[in-house]
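With one protein chain held back, the other chains of the complex are shown just where they sit.
Naming follows writing order (A, B and C), and every chain is counted from residue 1.
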Amino acid sequence: MTAIAESPSTGTARRRGFFSRPTETTGWKSWLTTVDHKKIGIMYGVGALLFFVVGGVEALLIRAQLAGPEGEILSADAYNQIFTMHGLTMVFFVVMPLGAAFINYLLPLQIGARDVAFPRINAVSLWIWVAAGLFIYSSVLFDGMPNSSWVAYAPQSIVGPDPNGYTLGADAAAIHQSRMLFYSLGLQIAGVASLASSVNFIVTVLNMRAPGMTLMRMPVFTWMSFVVAFLLLFAMPIIGIALWQLMFQTRFAAPFYDPLNGGDPVLWQHMFWLFGHPEVYIMILPAFGIISEILPVFSRKPLFGYSAIVFSGIAIGFMGWGVWAHHMFTAGLGPVADAAFGISTMFIAVPTGIKIFNWLGTMWGGQIRFTTPMLFSIGLVSMFTIGGLSGVTHSIVPSDTQQHDTYYVVAHFHYVLFGGALFGLFAGIYFWFPKAFGHLLNEKLGKLHFALMLIGFNLTFAPMHFLGLNGMPRRYYTYADGMGWNFWNAVVGIGALVIAVSFIVFVLNIIVSRNNPPAGADPWDARSVEWLTSSPPPVHNFDQIPTISDRDELWYRKYASTSDKEAPVRVPAGASDVANPGGPYGDKVSGKSAKELGIHMPDPSWFPLILSIGLPVAAYGVFYEGALMIGLLAVGGIITFGSMIGWALEPSAEEHH
Amino acid sequence: MSAVTETPAHVEDDGHTTNFGMSNEKLAMWTFIGSECLFFGAMIATYLLYLNRTNGGPTAFDIFDIPFTSASTFILLMSSLGMVLALDAIQKKDMRGFQTWTLTTAVLGAIFLSGQIYEFTFFVEEGFKLETSPFSASFFVLTGFHGIHVTVGVVMLFILWALSLKGGITEKNTETVELVGLYWHFVDIVWILIFTLIYLIPVG
Amino acid sequence: MRSATLRRRLTAGRARVFLALGALALLASGCSVNMDSGSSTANIPGPDPGRDLPADALNPFGPVARAQDRLWDLTFPIAVAVFVLVFGGLAFIVVRYRDKGQTELPKQVHGNTKLEITWTLIPAVILAFIAVPTVQTIFELADDPADDAILVDVIGKQYWWQFNYVNEDFITASELHIPTGREVFITLDGSIPEDPVERSGLYGTPPVLHSFWVPSLAGKRDYVPGAIRTMRIEADEPGVYPGECAEFCGLSHANMRFTVIAHDPADYDAWVANQQAPADSPTDPLAVQGEELFATCLACHAVDGHPSQTVPSRVGPNLTHFAEREAFAGYIFDSPFGQQVEKPEEAMENLRQWLRDPASIKPGSQMPNLNLSEEEIDALIAYLGTLE
Partner (left out) sequence: MSDATEEHHDHPSRSAYLEIGLILAIMTALEVLLYVFRESLGRAVTTPALVILTVGKFVLVGAWFMHLRFDHPILRRLFISGILLAAAVFAIVMADWFLGAQGPSF
């Protein structure tokens, strides 16, 4: 399908579009119809940060409820919905899309391409992702939000939390069914978006590199994105099937996971974690890539052990497929499986360690500048290590039977996800902000943000280790006085507030910095080619596609005589600043439009946005019976397939060649 | 460490440069097919695990009609041949041949689908329904999703055929045909697996 | 020079960062102290007498938990050492190699193969070293039951635990009594009866996952509907060991507690003898009235010895010896009849409220609101009090 759609020769100028083809390049319409990877990246980022506020407020509610024993802020039912949505939001609507934001924005720039391979499909991914988020959250307007935790273990996810309905009322079963349909269909829709992006990125990396940009010259961020794209490519269909099965189970009584009719609940666990573990590396690898770009820049040294970092990333990607059952050590798979998966899990520490040590090697002997991006990167190296090490203690199966499903696990994964992934992503935001918006963020506020976040983060999540080992299970909406958990839970609550304040500082920073002077093409004295073009880059990225002759291409253009033997002399006008916005190379961007330069860029289109509306409409159909069901499915289908056809036949805005 | 080993070749493709000397579309189709392996793999695995969980309902042995399925398998296999001949024709700029073979392929696919619809209705009448057992559920979901893939293929083939009548598809569009073909063959390959793993071996 | 100004602007506030990192290091060292001692109560030898003692996984009171804890004692110091190494290295680098405004660029080092090999091999060796005892322990803990083991079949319900003493032939709930020094072999029995009548007598509603966890005695094991899982526990000393449900199972996942009570073997035998005896019919008139009323309750609960009981139902907890237990309703409320009860009036009011409307104090409870009058509640409580 996509092939036909993207094939340019099918659109002859004679044809009429459904809509007149939009041409705006500024204003709100330009955002809704854009196919520019940079705008799409920014929208992913903004959307994800909005969702972060939502997920964060949910976290604050969780912590408010648990701040003391016998909390009475949330009912059990509300708590279950909120912690489920907190997990789903943070995973699928914050960390993954923030990764996607950077991949979208940077990947074409870093490999010297004008856009991704399929710009319109890229826009489709964005809008489908937005549609998925709105769809899942639209559940508040119906019978409530998903309430069986983000892992939705069967048969709980089928039976429901209150099968007799003495608390939720007589229609408790229907309520639960509706909530689980939002879960299965919503994630399904989000999965379509991820799958489409993954194909897009793989093709872009394989096929669209600038002349001389061999695979082993690609920036590490691009490499990690490439690995992530493969993980998505292979993991998404698995969760897709699992979600279909869950949907058929909950809506049409197909007994996939229902033990009363012969189904096996443990199979769900296998399917979920077969996706779920690669998923956690999907979340962390972009952050690893980001700091692999930042550390060299602010150490003024090339990345130590480039190949080792690249290959360990690939190795993590591979090994990530062979460890999933470490989430099931208490499910009773038997000693052989437990031992095998325990060992495979432990050894993931080896490639991850290689990365950590190479990052240290990068900083070693450098001239470290403590900018905000650098601080967040250093924060990642230290905080992720804590999370990784608690991960290794999980892999010790007999100990894990004590730790599983306690706050110790909650501590582990917040250390890797927040201290790892989010710290890296924040580092990236500070680092590439000037590239995307043309000016730097305020460094003072940035450092305040970092300091508060680091302190708040540790106050929040370090005590969870103690809580877990002292027997506090996760997913408890309440706990009794006298369990010895009161003190640390109070500390955790305070920590969460500090994180909230730190985030407000970040938002303030964006506002305060909006009138900062232009940063120029290369404010940080950086190394990779995205800094070679203007900030923000023109629609076509580069007036002239750079020819690549080195890793760290830009660095070598700036510091010509750098051989590894003698210490090179710093070129005086290394970095651009107010007086010298272009730097020695940024002035290559002429400021002319693509058209003036004779570069053909894909035209904006309404169809990606419209297509994305079809999927949730069809999904609502599944909730109903009879005519309404068929009607919604049909309307959704018509919107989706209609816009595909409209898209395939869409004329270009101008008559070209 | 390792030296740079590879210098990408550059080939002009619709005015874009590609590193691997093939179009983005083709690479994308293959990437997508790689993903589909996991998609069908997950369903086949579920089916094999649930083979004996019939819940008192019909078993594979009770329900499958092998001669019937063999016929439809044969039809789908031959449609693959039709597809490759259609591609061959358009590559040789034989538009008549292309139209004939495309239509043949599409019609064979449609026959396969009607066979599947017949099979499903027959099964349901026999009391072998989606909700009967894990076995039946995984059977229907697997073959049903395969059927949806076939349907998409048939629709694409009919569109190709119709477009070619109006001159919307010409010798220049061989790659579009090739891509649809790749998809079609993949769907056929999956059925090759299904026929043995899902029908023959359990019954045999 | 412009770029130098910029650099200065960017590097200001370094000191603050060091402070933050230092605080972190403190926290980390505090953590190693804290982890081993657990909470203050854990320093008392032997478990607390009370029910509400912290469930400390690092303070084992039986061989199984001890075997698991030994691995923790092995890995935790290694983890701390790795962390100190990484963190120390980082701190050193950050101090030593900060930008001092040099005009020369640092040496442009691209890597070092020997180093790469070193830091691949050393972690691998460390891990292999941990892996050996790990695998050993995994297989040890999966051994068959000892000959003299007490066999208990455990079933998790929404939201309470049922214990079936297989050889002693009685069923109880929420309190698992065991003798010290003897293995208890737990079978988490998720098998599902073929016969629909038997099935609905066992599960009021379809079963879901739970996880059986007594932190001081053993790590957890899931209760899996449709499958059978096993584990062992054993207590060294008499005491009360809190247990929890550790797999999300619905509204009252947090309210699905239980205790393991370890006795001296002689006390245990006495307890068993009492459990095996059916309930005596009461003499007190109010309690007699309660016994009659209780006939309705037999739809879900069993009281062995109740005149109207034919087939004991397993939908709700077996109440034959209800007055012997310290707590009720998923073990979240002190029982007014318990030995340890601190606030008997409050406990009594909780029990009354429970009979009035169970779901109001335990969300998602499967016990219906029976619309009992206050007089009926008086009678029922009088009867329940006789079930010793």
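By our rule, contacts are C-beta pairs under 8 Å (C-beta built on N, C-alpha and C of every residue); 3 or more make two chains touch, one makes a residue touch a chain.
The model shown is predicted, which means the values in this text are computed figures rather than measured ones.
**Student:** Where the complex has a chain not shown, which of B:45, B:60, B:108 or B:150 is the residue touching it?
**Tutor:** B:45
**Student:** Using the touch definition from the top, which of A:210, A:333 or A:422 touches the missing chain?
**Tutor:** Only one listed residue reaches the unshown chain, and that is A:333.
**Student:** Quick one: say which of A:190, A:274, A:417 or A:440 touches the chain that got left out.
**Tutor:** A:274
**Student:** For the full complex, which residue in C:157, C:177, C:210 or C:229 touches the chain that was left out?
**Tutor:** In the complete complex, the chain left out is touched by residue C:229.
**Student:** Please output the residues of chain B touching the missing chain, sorted low to high.
**Tutor:** Where chain B meets the chain not shown: residues 5-6, 8-9, 11, 19-22, 26-27, 30-31, 33-38, 40-42, 44-45, 48-49, 66-67, 70, 73-74, 77-78, 80-81, 83-85, 88, 91, 178, 181-182, 185-186, 188-189, 192-193, 195-197, 200-201, 203-204.
**Student:** Can you name the residues of chain A that touch the chain not displayed here?
**Tutor:** Looking at chain A, the ones touching the missing chain are residues 206, 234, 264, 266-267, 270, 274, 321-322, 325, 331-337.
The rule is short, and it goes like this: only the chains that are shown with their structure count from here on.
**Student:** Between chain A and chain C, what's the gap in Å when you average each chain's C-alpha atoms?
**Tutor:** Going by mean C-alpha positions, chain A sits 34 Å from chain C.
**Student:** On a C-alpha centroid basis, what's the spacing between chain A and chain B, in Å?
**Tutor:** Between these chains, centre-to-centre, one finds 32 Å.
**Student:** Which residues of chain B are in contact with two or more other chains?
**Tutor:** 1
**Student:** Can you list the residues of chain C that touch 2 or more other chains?
**Tutor:** 110-111, 116 - these are the residues of chain C that touch more than one other chain.
**Student:** Over in the complex, which chain A residues touch chain B? Could you list them?
**Tutor:** It is residues 1-4, 6-10, 117-118, 195, 198-200, 202-203, 206-209, 211-217, 233-238, 240-242, 244-245, 248-249, 252-256, 261-264, 267, 271, 305-308, 545, 600 of chain A that touch chain B.
**Student:** What does chain C use to touch chain A in their complex?
**Tutor:** 1-3, 5-7, 9-14, 16-17, 20-21, 23-24, 27-28, 31, 34-35, 38-39, 41, 50, 52-58, 65, 67-69, 71-72, 75-76, 79, 82-83, 86-87, 89-90, 93-94, 97-100, 102-112, 115-116, 119-120, 123-124, 127, 130-131, 134-135, 137-139, 141-142, 158, 188, 190, 192, 199, 204-209, 211, 213, 215, 218-222, 224-227, 229-230, 242, 244-255, 332, 358-359, 363-369
**Student:** Which of the residues in chain B come into contact with chain A in the complex?
**Tutor:** Result: residues 1-2, 4-8, 10, 14-20, 22, 24-29, 31-32, 34-36, 38-39, 42-43, 46, 49-50, 53-55, 130-131, 133-135, 137-138, 140-141, 145, 152, 156, 159, 168, 172-173, 175-176, 179-180 of chain B touch chain A.
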